[in-house]
Each structure stands twice: as C-alpha cells, then as structure tokens.
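Take a look at subunit A:
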Amino acid sequence: MSLAQNFSRGIVKDNPIFKQVLGMCPFLAVTTSVENALGMGAAATFVLVFSNFLVSLFRKVIPSKVRIPSYIVIIATFVTLVDLLMNAYLPALHQSLGIFIPLIVVNCIILGRAEGFANKNKVLPSILDGIGMGLGFTLAMVVMATFREILGNGSWLGFNLLGESYQNQPLLIAILAPGAFIIMAFILGFFNIMEKRKRGGVK
Partner candidate 1 sequence: MSKVKSFAGGTHPPGNKEHSSGAAVVRLPAPEVVTVPLCQHLGAPSKPVVKPGDQVLKGSVIGEQNGFISLPTHSPVNGKVLRVENVPMPHMRSGPAVVIKTESEDGGEVYEPIADWEHADTSVLVNRIKEAGVCGMGGASFPTYVKLSPPKGVTIDTLIINGVECEPYLTADHRLMLERTQDLITGMSILARVLGVTDPVIGIEVNKPDAIKLLQEKGVKVVPLKVQYPQGAEKQLISAVTGRVVPAGGLPLNVGVVVQNVGTCVAVAEAVCSGLPSIRRITTVSGLGVNKPGNFDVCVGTPVSVLIEAAGGYQGEIKRLVSGGPMMGMAMFTDTAPVTKGTSGILALSPGEVRDVEEGPCIRCGKCVDVCPLNLVPCTIATASEFGKWEDAEKAGALNCMACGTCSYVCPAGRYLVQHIKRAQNEIRALAREREA
Partner candidate 2 sequence: MGEIIRVGLMLMLVAVIAAVALGYVNSVTSPIIAEQKEQAKLAAMIDVAGSLGAGNLVFDSLSVPELANPYAGVDESLAVVAVTDSTGCDLGYLFVAYGKGYSSTVQTMIAVNTSGTVTGNTVLFQQETPGLGANVSNPAKFLYQFNGRNASTLVLKKDGGGAGGLDAITGSTITSRAVTSSVKAGLDALSDAGVIPAEGGVI
C-alpha cells in the first residue's frame, strides 16, 4: 500500500464515521455546531497522530502482554495534553466540548488504529494513517455539523445563513439529541445507496 493510500484511505474509503461507524458518541454529541466539530476533530486528530506515532515507534519494544494497557496510557497522555492545552488556550471551546475531551481516550477509532495499524506498520505510514483518519473523522463531523447547524440554528460556523426570521423559528430538533440520530440515519442511508449503485455498476 502506498503512502498516499495510507493517507487518503481514512478520508473516504475507510472513513471512520461513515464507513466504519466508530466513535459515535463524540460524533453525535458535539456536532451541534461546525465550530465544535472542527475543535473536536482537531483534538482527536492530534491524539491520533501522536499515539499512532508513538505506538509505531515502540511497537517492537512493548511486550504483547501489556500492549493494550500501554496504548491506553499513551493515548490517555495525549488526551490529557489536549485537555490541558485547550483549556489554557481555547477555553470557550474547551467549555463547549466538555466531557467529550477526556472521552477521546475511549474513542474506538484511536485504539483501533493503534491496535490495527500503527502496531504493525512503520512510523511514517502510521503518522499518515493517523492524519488521514483524523481528517476523515473531522470531515465527517463537519458534514454532520453542517446539516445540524444550518437546520437547527440557521447558521454555518456562526454565520447567519438563513436570516433572522429562520433563526427565530429554526428546526430546533436538528441540534437536539433526536436530530443527531435521525440525520445520521439518512446520511448512512445515502452512503448505502451509493455503495449499492457502485456495486451494481461493476456487475
């Protein structure tokens, strides 16, 4: 597999959200606005890249018996770092992402990549993989947040798109919990159809 593939795979083909349906909790919880989505995406990408890097670097040294605990420690370290840094320099974002920053630790994507990729690959591919997956995650978050913010608040990244009168009477449910599930259902449904079309075309 080429390096470019390592990088691009996570963005579309194996997108962690839309194709693998992993890390749903932060995805559903913080996509109420594009800003949050970007923040969360950046935080997760940071952790992904560095944990992939370290895991790959130490993959020969760490005994397999304590593989998972070691990865968890590595990931948790970076999560805490993000937590501290964000709190120091981006306090507002830190506040709105809330508990989902520490929860990056348990995000299946990150441990999944550490176990499933970095663990068996060289450093550079692992870093690229981390960046790709992180970007894919961020992209997916932004797509979802775009739907939710525009429908539920009439704005995109804070810019008022649909006018004052819409903002007074938006489709509020889009940014509430049920909206997240329902919109995700239709996004996945869309990918389902695309997939089927594609396969049908090949036949």
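Candidates were picked such that all candidates are chains of the complex that A comes from, given by their letters.
Details
Please note the rule applied: a contact is a pair of C-beta atoms (placed from the backbone, for glycine too) under 8 Å apart; a residue touches a chain by one contact, two chains touch by 3 or more; residues count from 1.
The shown structure was predicted, so the numbers you read here are calculated from the model rather than taken from an experiment.
Candidate 2 is the partner touching subunit A in this complex, chosen from 1 or 2. Across the complex, subunit A meets candidate 2 through its residues 32, 58, 61-63, 65-66, 69-70, 73-74, 76-77, 80-81, 84-85, 87-89, 91, 152-153, 170, 172, 175-176.
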